[in-house]
Structures are given as structure tokens and as C-alpha cells.
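In this view, the complex is presented without one of its protein chains, the others remaining in place.
A and B are the chain letters, set down in written order, and residue numbers restart from 1 in every chain.
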Amino acid sequence: MKFDKPAETNPIDNEKVVSQPTPRIEGPLKVTGTATYAYEQDKGLKNVAYGYIVGSAIAKGTIENIDISKAQRAPGVLNILTYKTIGSLGKAGRNNAHLLAGPNIEHYHQAMALVVAETFEQARSAANLIHVKYKRSHGQYSLVKNIDSSVRPERITGGPAYTSVGDFDGAFSNADVTLDQTYGTSGHAHAMMEPPASVAIWEDNKLTIYTSHQMINWALKDIATTLNMPIENIRVNSPFIGGGFGGKLFVRADAMFAALAARATKRPVKVTMTRPFMFNNMPHRAATIQRVRIGTDKAGKITAIGHENWSGDINAKKSEAGVRPTRMLYAGANRMTEARIANLNLAEANAMRAPGEAPGSMVLEVAMDEMAETLGMDPIDFRILNDTQVVGENPDKPFSQRRLKECLQRGAREFGWRDRPKTPGETREGDWLIGMGVAAAFRNAPVQNSAARVKLTRGGAVIVETDMTDIGTGSYTIIGQTAAEMLGVPLSQVTVRLGDSDSPVSAGSGGQWGAASSTSGVYAACLKLREKIAEVAGLDPKTADFVDASISDASNSYPLRDIAKEHGELTAEDTVEFGDLQKQFQVSSFGSHFIEVGVHVVTGEVRLRRMLAVAEAGRILNPTSARNQMIGAMTMGAGAALMEDLVVDEKVGFFVNHDLAGYEVPVHADIPQQQVIFLEDEDPKSSPVKAKGVGELGICGVGAAIANAVYNATGVRVRQYPITLDKLIHQLPDVV
Amino acid sequence: MRPFNYHRASSVKDALAIAGAKSNVKFIAGGTNLLDLMKLEIETPMHLVDIADTDLDEITTTSAGGLRIGALVSNTDLAANKTIRQHYQVLSRALLAGASGQLRNKATTGGNLLQRTRCPYFYDTNQACNKRVPGSGCSALEGFNRNHAILGTSDRCIATHPSDMAVAMRVLDAQVEVKAANGDTRMIAMENFHTLPGDTPHIENTLKAGEMITAVALPPPIDGVHVYQKIRDRASYAFALVSVAAIIPKSGTAQFAFGGLAHKPWRDKTAEKELLKGSKAFTDALLKTASTTEHNKFKVTLVERTVAAILAQAEEAKA
Partner (left out) sequence: MAKDNLPISRRGLLKLSTTGVVTTAIPVTGFAEPSETDSKPTEQVVKLTVNGDKKRLKLDTRTTLLDMLREHADLKGTKKGCDHGQCGACTVLVNGVRINSCLSLAVMHQGDDIQTIEGLGQPDNLHPMQEAFVKHDGFQCGYCTPGQICSAVAVIDEIEKGIPSHVTGDLTADIALSREEIRERMSGNICRCAAYPNIVDAIQEVGEGNA
């Protein structure tokens, strides 16, 4: 079906199943350890071999010699794959660096060899017997030192790298009140709990690969490109994925090596990455330096707003587009944004949860706080004064729906914002300085075409098949809810099969488009199935009702089970194709974050006390899993604000803290009470199911709200994330 | 992980005999650090002697009125022991501030003392590290050293000892009981157990080849306010940036030991004499030889402020 005009009243509006808080339908599998993740897909297979990846020990240079003789003789070793034995591989456009090193080395821990052995222990041990002689060459590892050589890319995520409206320079220099500040955000690792893993099986010339991947169709295409083989001969399966956050959008060395090794050894081969290897091998969110300039009139109306962003990537490919929110979020006649990128010889920089918008709002929303203070305004009032119903840089383009003001006001009421400490550093409870901070949350809500197949089986059950993935987002459940709503059956009667490339191609999980897009695809397929059912039942599909597992009109009612029994299995498949509604309207999700922190007055340790988010994201398909998405993203944003930092050693050229002890992510003890309020709503311009993305909204702005709360607590403005105690301690009050 | 032979000793005597007959041997108890390092081939023993079946898992009272803690007593059991909780609170607090519940269940008293540094360059075998490969250089000196030592460092190594428990043991002036292959037992004061890096950062303690830690002896309880304050970025499950173990008696001078500052739990009894003049005099004396880097100089301020606050709070409590 084409979706090119706003959705009208449709069966989803009944909300008998959809929008009801619903425990995950795959929950019983996950809590019993019976959900099968990629590395576990060798269950029942015979003769499985283990692969262990060897990574480069240097960041940039060439392999002069790679001696595998000792490793080859090691007990249990079946094969060793290197660039010398593999030959030439294709490079998928979605990979910034090559998956396989040799003889050139592009970054530290670039995959260089795979040892295949009878057991994991043997493969790991033999991997350490490979001796490599490198020729090291000069690399660039420092963003700061490469600012001058940075370039403006053609495009960044979501638009051009340079935008200009009106006369920014003139308006900024003539503004009554101005702010010009520079900030830094650190590099972040996705650090999903399940390391990338693959099990590959060859039968004749057909490859089946179980891998942990967010986008099945991208995986399919990119494996085909990498291995120079036809897509038809590949099947990718990924029913359960242990987290992704953007880190599993692109094919990695585990999949490439598993496939090649299985072909070479004629045995199923399983390969996973070790945790210490992941940080320098996989993509990461690039560190940024960002400059924000805001000019206002005396009353606080923004007259000029500018945002510049510098980041680095291998081959200067992917910019961490921190300027994104500034293009749209606030009104102002004169504006500019620019993203520049430096060529750094680190592991590739790429998308991580809310690319651009997450680090961008960590900065913009602190700048807004600073500006409000300069103006002597409440930061909420300042934001509301500059609120807009049309896109900031393009007044001709309205938002499909925007209730930012309500998010801020509702949050303020719930959180007790009125009672916040008015003067920074004035509130103390025992050893703790207490502060509150606020920020706006803003994340675009794009959509992607998405297909599904829906079956009514002979037994009257409903089966939904799509290559959509569930990376923890709750796809299984909302897809099941959608089908149940559309066909008028209880959720327990619906089986959902995800992640298989044999199923119709979905939007996949990324860009917070998964929920709205994939359920719309299921909606489309269900509409078709309703027509088929109505046809065989002899009812008019336009007027027939699907309730109580029956199809009925004013005079007749037939149980679906009876129809299926009589007419055999009925199947329908369809794709939702999104037209240009998103060109006419800017579809975005909005919210507000409220944070209360305590800062230890002696040590400067920052601890969260309360977190509240108010969100407006269209129809909430499942309040239970949507809330979980919000709190999870808020926690990830708290990590970015307070502890997460991929530290670059500029001599060696690598991320030094490359394990989960060195790269700290929040633990239970870091996360206090979290409250999430969804503004009840539907956005008919977003998608047939009237939902917008919510999975990445929660990370946007939360870091800034924390930074603003720390400032409110201490009076110390830290402009370089993460906000650790060493950046605060010298400005805290004397102890005695 | 290199292949090794696994031996399960039936007694301490048996363990020492097996170890004495082999080369490149490690005793294994909890294994929470040793196996971690073996997977990375930072530790590469050819023989593991498991001492789980020895009788070193008891806490008993000593004739001197203190406690003898068997080397196999787990961190959880030690922290939860009634006597420790009542009379050696600093030790209980230190243990509970360390690692996670799972790790504390497995980690042992002896093994905790033998933990190796968490320096990221030590943990990456592609990087130069004098502790791992003597003479290869120290990557941390000019690298990322935010959590490295500021006291007792050398130009070969600025690593810290990561234990919390050992810091409490140091402030308590505990003694480490070790047994040699010939059955001789000797006591090593905590002060002398761990070493400074000097020119030999790969040597971390004064155990001799073939010796095994059998127990840690605590002196009789020391009255006073017991404090263990661990300062870290993450609220739990993280190594200390700085930790402070303190015992502040009702009268007389306080005792302080520190984690996160040196290659060993740090205590400076000479500096403690300055406590009579106040917190600042103490920390000035304590830190006068501090050698900091750009990333870790905050530790000086952090120690000064934390000590001052601990002393001030103890004063308040007395008043």
C-alpha cells in the first residue's frame, strides 16, 4: 500500500490490543535462556569448528610478514585464513574500513586472520602463535590536532553539511545578548551485551549464516558484495539479537570469516568477537568538538543561531552530525550549521543511537541553558519563547505534530521544577550538593518501506513473517499486537517470525524507524488478508468487522477458524511504501528531560537522584516496551554524560580502555528512580499506525539535562563530557 | 590461554609438594584474576595447583587476641563475618566496596592480595609494558594514565595495586602468613608484602618462589571510627580512583592507608605523625613526593579533600 496522505480512522484506532501495556510475547524464552542468539545456532549441528579472530597490533601500516607456521602446527588447528589465503574480497559501501586487513592496515585491531580449530580453546591458543612483522606508518589520531585539516563533507546524516539561512554573521554581531561556547563530547562504544557472532553453514553453493544483525537485508546484500556471490545463494537468519544500538547495522568480520572458514573447511564454523577486541574493531560514535553561537534580543527571542561540529573518521567518511537538532528545533531568522570531518586512523566512526542528534543535543541544550542564565530567564520559558510549529530553518515546512511546550510544562509540574535551587550551588543535603536540570528532547522520526506476510492457518492461527529484527525494542510484541488488532484475534493466537531473509524485506531496526515502519508493513499485509478472508466469506471487506476471532457484518458472523478450515490456509503479503508526506511535513518526536543530581561536595562524584522524561511520539504501540526504550536510552545518555569515554592513545593510535572494566557503562547502582510520561496522541501524518519513533528519543537531551543539573548543583559549568569528578573538584567549596 | 596441567591438591602440604616439583606453577584459588589474565596470555603457567580442598577456609582467633583468616576465605564470607563486621569494620567495608557480589563470592583472601594491576597497557599484549615484559617500556608514562599512581612510582612503571581489601589490611597492620615448600612458615607484615616498582615492576611482592599464602593475621581490634571511602566514577563495580581506609580512635592519632595512589596499598606512618597538626600537615607530608601526570594530578586534591572531610566528620562525631 502507498502511504501518501494522512491516515484516516482505521482498525488500529480500536486499540483493543495495540497501545495496551503488554508483556513481551518472547519473554518466556528470554527469561529461561531458550531464546537462541547467533553463536548458539549450532544446536544440533555436527562437526562444528571454532574460529578465533586475530586483530592487527598496530593502527596504521603494512604487514611485512605473517608467519602462521607455528599456529598451523598447533593441536586441533584446521585452517588459518589471512589476506594471503583468502584473495580479494569486495567492500560493501556501508563499511568505512575494510573488514580484512592485509597487507594494508587501516586501524588497530582490524581483523587480520582467523584461526579455525576443533575447539574454542585450541583456536584461541593458536591465535597467539601467529607472528606478524609490521611496518608502521604515520597516522592521525587526534581530532583536536586535525581540526585545521578537516574538510566539509558533501552530506551528513539528514542533510547538507553546510546550511545557511538569512544573515547569521550580521544578526549575531548585532544581537543584544550573545553566547559563543565550545564543547566536547567523547567517543562512545555501543557495548551491546552480545558480542557480534556468526555461525555459517555451506550446503553446495548455498550459504546459511546465523548472525547478530539489525538489518537483515543490508546484511544479505553486504555479505554478497563482500564474498562476491549472488544474493540468491545466501540466507541470513537473526531471530534474537543481544542488543545493537547501531553497532550491528553493518556486516563485521565475524560474518565474513565464518562464511569463508565454513567454505574452506567444509564444516559449520562459529565465530564471535572477544570483548576486548570489539572496541577497536567495531564502529563507534565519534568524539566531537562543537561550537554553538546564539544571539537574542533583550527579551530572549533568538535572532541568530549557529552550530558547528568537528569529528573524525577513517577516510574522513562519516560525520557525527551534531548540528542536526539545531537546524530544526528552535525558531530564529538567521542561522547556520556546518559539519566538518577529519581523517583519523581509528576504527570506523558510524551510527550509534540517535546519530548526530544525541551528541548534538548534549551540546545545544547546554548552550540553551547557559543562554537562559545570561538572559536571566527560566530555561523552560526561554525554550518556550523560541518554540515553533514550523521547522526552524524552513518556515514553509510545518511539523506533523509538535507538543514540545506541553512536554516541558507537564514535566515541570510533575518534577517540581518550581522548587528547584534558583542559585547554583545553594542547596545541600549532608555531603551532597543538589541540583536540577532540564533539556528538550528532539529526534527526527523517519520511516522506511517495510513488507510483511500474514497467514491465517488451517487451524485458525495467525502467523506473521517479516525480516524485521527485535534487538530488544519489542518488535515481536508490537507486530503481534498489530496483527491481532487487525484480524480481531487475541494476541496469544498470533505467532511472529522475525529476522529471516526468506521473509519479506522490512525496514529493519535503525534510526528509530523500526516500530512505526514495520508495524505499518504488517498493517498493510493484514488489510490484504482481510480482503481475502472477506472474499471467501462472501462479505464486503469495506464493511466487514474483525472481532472475537470472527469476520462479521450486520447479519453474518463467521469464525476465522471455520473459514480457514473450509478454504485452506490464506496468505497475504504487502509493503507499506511511504510517499512524500515526510517532505511536506517534518515528522519528529519530542520530549523533555528533567534531572536531579547530587554532587559530592568533597569528592565531586556525581550521582543521579531522579530522572523524568515526558515524550510525545504519536501513538504508543506498547506502553510497556516503549517505556523500556525510553529509560534505556536515558541511561545510555547518562553514561555518555557521566562516564563513557573512548580514550585515544595518540602515540599508539587506539582506544586504550577497550574492555568493560576500562570503558564504564552505567550499572544498576547508577540509575535511580526513572519516570516516563507519554502524552497520549496519534500522528496520522507519520504512518498508517499513527506512531512515531521512540527508541532514540530518550537519549536526546538527557545528557544536557544532567550537565545543567550539575551546574545547578555546583555552579561549575563543565563543557567537556563526560562530567567526571576531576573536572569539578578544583572548583568545589572548601572542605573545612 | 596456553595449555596447562591441572593439579588438585588435597592439603597445603600436598600443594606445596606439587608446586615444588614443577616449574612455572601457579596456585589457583578463586581464579577471578588469574584466569582473566591467562585468557589474554598475560599469565602463562604450565601448571595450576588448585588449593580448593585445603583447610584454609576458616577464620579463627589468635592467641594475641586477633584473627587468623585462612587464605581461601572468600571475600563475601570475610566481609560478612560477625567479628569482622563488629570489630574490623574498615575491612568489611573495603571488601564490600570491591568488585561485584559474584566476584566476591569467588575471590579469596590470598588471591585478593595477589591481584595484578588494571593498567590498560598491562592488559593489552600489543603494548609495551615493563611489568609484563621487563625492558619493553612503559606505555602509560606518556599514555592514558588518569588512574595511575602518584606515589612511589618509577620511570619504569606507574601502575597501581587495584585491591580494596589490601588497603584495609594495611591500615590494620595485618600480617601475611606464608608457607614454603619445606614447611617453614613466616609472617610478612603488610607493609613489606607488596613492593614498589623501581627497576623491577614485574616483581610485585616479597613472596619467594614456591611459597604460598596460607592466611592473613589481623592484630587485636583497633577501637575507633572505621572508615573506608572509595571514590570512583561509576557508583559500583568499578576500581577506585582513590580509596581511603582510616581508623580514628577516640584519642591518639588516626591511621590512614590509601588505594589508587601507588603500586601497593599506601601508608605513611611518618606523615601520620603530622596529624597532630591537622589534616593539611598530614596530607602535605603524605603527598610531598607525589609525582603526577596531566591526567592524574586531581588525585592530590582528591586525597587532601577526602582526608580533611573524614577527619572533620570524626571530630563532629566525637563532639
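Note that in this section a contact is a pair of C-beta atoms (placed from the backbone, for glycine too) under 8 Å apart; a residue touches a chain by one contact, two chains touch by 3 or more.
Since we're looking at a predicted model, the values are computed, not measured.
> Need the list of shown chains touched by the one chain that isn't shown.
The chain that is not shown touches these displayed chains: A, B.
> Based on the whole complex, identify which of A:Pro325, A:Pro666 or A:Pro684 touches the chain you can't see.
A:Pro666
> Consider the whole complex, including the chain that is not shown, and state which of B:Lys26, B:Arg116 or B:Arg146 touches that chain.
Of all options in B:Lys26, B:Arg116 or B:Arg146, contact with the hidden chain holds for B:Arg146.
> Of the residues B:Ser11, B:Thr61, B:Gln86 or B:Thr289, I need the one that contacts the missing chain.
B:Gln86
> Mind listing the subunit B residues that contact the chain we can't see here?
Here the touching residues of subunit B are 1-6, 8, 24, 28, 30-32, 35-36, 39, 41, 44, 46, 48, 50, 52, 76, 79-80, 85-86, 89, 92-93, 96-97, 99-103, 105-106, 125-129, 132-133, 136, 144, 146, 235-237, 294-295.
> Take the complete complex as the reference. Which residues in subunit A touch the chain that isn't displayed?
23-24, 26-37, 39-40, 43, 57-58, 64, 70, 73-76, 119-122, 125, 128-129, 131-139, 142-145, 147, 182-184, 190-195, 240-245, 272, 274-276, 287, 289, 291, 308, 471-474, 624-625, 627-629, 631-636, 645, 647-648, 650-651, 659-661, 665-669, 671, 673-674, 718-720, 726-727
One rule holds in what follows: only the chains that are shown with their structure count from here on.
> Roughly how many whole angstrom separate the Cα centroids of subunit A and subunit B?
Averaging C-alpha atoms per chain gives centres 41 Å apart.
> Can you tell me which positions in subunit A touch subunit B when the two form their complex?
57-58, 75, 121, 124-125, 128, 276, 431, 602-605, 607, 642-643, 647, 649, 651-652, 656-659, 661-662, 664, 666-670, 722, 724-726, 729-730, 732, 735-736
> Going by the contact rule set out above, which residues of subunit B touch subunit A in the complex?
Counting only subunit B, the residues touching subunit A are 1-3, 39-41, 118, 120-121, 123-124, 126-127, 139, 142-144, 146, 231-239, 241, 279, 298, 301-302, 305-306, 308-309, 312.
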